[in-house]
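Only one protein chain is missing; all other protein chains are in place.
Now for chain A:
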Amino acid sequence: MMTGPFLEMDQLIMRFGGLTAVQGLSFKVEHGTIHGLIGPNGAGKTTTFNMVSGFYRPSAGEVRLRGEVISGLNMYEVARRGVIRTFQHSTLFAEMTVMENALIGTHIAFRPNLFAAITGSDRPDRRKARMRAEEALDFFGLLHLADVRAGDLAHGHERALGMAIAMTGQPDVLLLDEPFTGMNPEETGRMMELVRKLRDNKITILLVEHDMQAIMGLCDRITCMSFGKFLAEGKPEEIRTNPAVIEAYLGGGFHAA
């Protein structure tokens, strides 16, 4: 059984020149939960996200997965340890088909081998990779679009494909960067259902999101940050009623008035 926290941020600091975007942030994510990271614009959510995924190297502090330090590793090394991120905008391989996009996601499990590729002895691997890609596309309702160019997809499908690519890597932790941006309520509802299903499959999810309704309805726990610092943590209803959180979102002047 597991001892200690599953995913732990410990005193993370990120400086860009003279600006300190994140100042000593610490929080823990439990295994098999949906954990939200919220805060007003410029609070440092995305910066934190980028440190966890290996996109940035923290100026100080550590990110630990099952006790192993993963901060400071390259993004592909973090991914190979089971922490896979999605991107904020519709970042896809636009010139490739939906199926090919998903196949790239299988890279970790089926690492291509040059000599096997030339001789064709990797055929069983290719078949298994395709099956896994099909499974993920099916899960996100994209299988009927498998041969479409990714750049030609509708916005909601683009976001879903971004998640499908991450899912084919079979992550332990999925980092979702604003997954519901630009979706209509119906699409958001469907996507929330899928995210819950992922959690039920024992995938731990850390998400950054602005859509408060989605965050409150989806998360098991929420960490709120403000001006690069930890502000509060708790269940959705605790965060909703926390005076410090309300003040951070609406401004101190609100009370003074």
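As a convention for this text, a residue touches a chain if its C-beta (ideal position, glycine included) is under 8 Å from a C-beta of that chain, and two chains touch if they have at least 3 such contacts; residues count from 1.
Here, contacts and distances are computed from a predicted model.
> Name the omitted chain as UniProt records it, choosing among "Fe-S cluster assembly protein SufB", "Branched-chain amino acid ABC transporter permease", "Ubiquinol-cytochrome c reductase iron-sulfur subunit" or "Glutathione import ATP-binding protein GsiA".
"Branched-chain amino acid ABC transporter permease"
> Kindly state which of the options A:Thr91, A:Asn184 or A:Thr241 is in contact with the chain not pictured.
Of the candidates A:Thr91, A:Asn184 or A:Thr241, A:Thr91 is in touch with the missing chain.
> Could you tell which one of A:Pro112, A:Gly217 or A:Gly251 touches the chain left off the display?
A:Pro112
> Consider the whole complex, including the chain that is not shown, and state which of A:Met14, A:Val98, A:Ala129 or A:Val173 touches that chain.
A:Ala129
> Using the document's contact rule, name the residues of chain A that touch the chain not shown here.
Given the touch definition above, chain A has residues 53, 55, 74-76, 79-80, 84-87, 91-96, 100, 103-105, 107-108, 110, 112-114, 117-118, 120, 122, 125-126, 129, 165-166, 169 touching the missing chain.
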